[in-house]
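Apart from one protein chain that is not included, each protein chain of the complex appears where it belongs.
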Amino acid sequence: MPELTSSKVRTPIVLVNFKTYIEGTGKNALRLAEDCEKASSETGICVGVAPQFVDIVPIVNAVSVPVFSQHIDPVSAGSFTGHILPESVAQTGAVGTLVNHSERRLKLAEIDAIISRAKENKLIQVVCTNNAAVSAAAAALKPNMIAIEPPELIGTGIPVSKAKPEVVSGTIELVRRVNRDVVILCGAGITRGEDVAAALKLGTEGVLVASGIVKAKDPYTALMEFAEACREHK
Amino acid sequence: MPELTSSKVRTPIVLVNFKTYIEGTGKNALRLAEDCEKASSETGICVGVAPQFVDIVPIVNAVSVPVFSQHIDPVSAGSFTGHILPESVAQTGAVGTLVNHSERRLKLAEIDAIISRAKENKLIQVVCTNNAAVSAAAAALKPNMIAIEPPELIGTGIPVSKAKPEVVSGTIELVRRVNRDVVILCGAGITRGEDVAAALKLGTEGVLVASGIVKAKDPYTALMEFAEACREHK
Amino acid sequence: MPELTSSKVRTPIVLVNFKTYIEGTGKNALRLAEDCEKASSETGICVGVAPQFVDIVPIVNAVSVPVFSQHIDPVSAGSFTGHILPESVAQTGAVGTLVNHSERRLKLAEIDAIISRAKENKLIQVVCTNNAAVSAAAAALKPNMIAIEPPELIGTGIPVSKAKPEVVSGTIELVRRVNRDVVILCGAGITRGEDVAAALKLGTEGVLVASGIVKAKDPYTALMEFAEACREHK
Partner (left out) sequence: MPELTSSKVRTPIVLVNFKTYIEGTGKNALRLAEDCEKASSETGICVGVAPQFVDIVPIVNAVSVPVFSQHIDPVSAGSFTGHILPESVAQTGAVGTLVNHSERRLKLAEIDAIISRAKENKLIQVVCTNNAAVSAAAAALKPNMIAIEPPELIGTGIPVSKAKPEVVSGTIELVRRVNRDVVILCGAGITRGEDVAAALKLGTEGVLVASGIVKAKDPYTALMEFAEACREHK
């Protein structure tokens, strides 16, 4: 793994995307981040959180786990009303950002520019991708991490690591030809510890998860199951 | 004026858009918001602030002036990673949002949907427009406020209220045929108290301003000049 | 009705959107346009066609019915690779264009600019809208025609004119407060002559139709049914 700009981030990692779920908004977001912190400190496994923009500051102030933005824009300081200036995220103490999530797809040239702007601001970049070829393309841009998530499985509870292991292993193979260093995560449908274990066994270094944790009846228990699966794999 | 959902907001109003200026980011944003609060409390004139998303919570917590988002998305709670859920903004204590700023233009159907979602969340909507016809179109969607800003003057220091008074008065005339209640602001190039006075004399109820305050050598003094111009007009 | 820039266009009008249906592509598009011409010449009712861009020239050259583009861009001659220059459409002999179709939604400021660019090129503008408020907004921009199409009914075979007559009549009412001249069409789910008759009875001056004709087993017969309904209403 190439050196990351935050010592808070280690692999294996469980990265929790709060999306715009109401269970991950405002006070709920804070409570969820505290569950993540608790599971992380009890297991020693890195659990990152990616809350909505307005919730980044209160969460960074309240918990010690690494906080990621869900997106940044490829803009510089100036006249970009309504956009996400990388500096604004970096100044909060957040450590990184998702890029090109399937619900916020970006232009190829934008992804390249965002990776550069993130590096200037020492923000870790997690570029989301939808298949093996696109993952290899993203890897050519030299981000810190890639998260392969087949869109058709997102939110289904059908785990990519068990239902489509060949997508994950095919992605790893194609990405490695282009880039040996990038950290590879997978996501989509991950809801149980065994899904996480399967993902790690395939050669990934962690999972990107959303509804499997955020909409779980008991997020803390689900997080512990995920983190334990990581600990057993190490 | 139709009833607004926040008692903090009154007209005439000076609404300060922090854009993604570095002078309006993070700690700078907080200091600027404090200047706005000071000028407001000394003059009794309403001064609103529209900081970047991540800065909304610390500013709402620190000052009493009304805080606006720079944008919200027409989405509901759910799978919209990287988007601005109206609920997330409303839960911070922010009172409203810019919509369709010239640097974040939106689809017509999105503007309509955002106004509905904002109303559900009791967020005041300030729809930005570029000319008289578009202002009338926006007015037909029944937002709380419209801010006419000819894009060619934004950031120039050439005040719309003095350089193109006919655009402002023409906008007011066309808008009033469609909607008698909407509050009309103007913006672009406003840097001095006399520009604000001219805007109010033309029949607007306030100004939307960015660089004229945010990039002023002394924002507090500039704000006082703006607020005094409002007070004299009342 | 305000004067239109093409004498080929009269109301009531049946305007057939070929979308990107394979039944409306290439040679199929030409055959379909010939069916439209036949139905039009037999009934005296105006039948317009909106084929894909590459099919505009062969269709204009082959038939006498008015041809519309499915979209134009708000650009001027210059460096806009991959965009639809209004002049390029006008030079073919096409008479107008759809604007803001539900499958190609546009920014408010773009719709305004497209209407201006279309007028400069004597292209009739048919602005598509999704509800009454948005229709009133579009009407404020003074296009030649508005076509109200509730997106949830498009392609369903459930006719807006019979299933949601209040949407159509509510649209007409709101639009007329803003603009007395604009021609109002409706669309979505129109598949039978009686749907057309219902639309005209509600006060529209025609229909915008796609699958109801393009994917009909026998488009010519379906067109005749539509045109007869128009003739009976006159």
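Structure notes:
For clarity, chains are labelled A, B and C in written order, and residue numbers in each chain start from 1.
To be clear about the criterion, contacts are C-beta pairs under 8 Å (C-beta built on N, C-alpha and C of every residue); 3 or more make two chains touch, one makes a residue touch a chain.
Since this is a predicted model, take the numbers as computed values, not measurements.
Contacts of the undisplayed chain with visible chains (whole complex): A, C. Considering the full assembly, A:N130 is the residue among A:T25, A:T97, A:N130 or A:S211 that touches the omitted chain. Interface note for the absent chain: among C:I84, C:A113, C:C186 or C:L200, the touching residue is C:I84. Considering the complete assembly, chain C touches the hidden chain via residues 17, 19-22, 25-27, 50, 52-58, 69-71, 75-85, 87-89, 91-92, 98, 101-104, 154-155, 210-211.
Although one chain is not displayed, its contacts with chain A can still be listed: residues 100, 105-112, 129-131, 133-134, 136-142, 174, 177-178.
Throughout what follows, only the chains that are shown with their structure count from here on.
The chains in contact with chain A as well as with chain B do not exist; no chain meets both.
Taking the mean of the C-alpha atoms as each chain's centre, chain B and chain C sit 37 Å apart.
In whole angstrom, the spacing between the mean C-alpha positions of chain A and chain C is 45. Residues of chain A in contact with at least two other chains: none.
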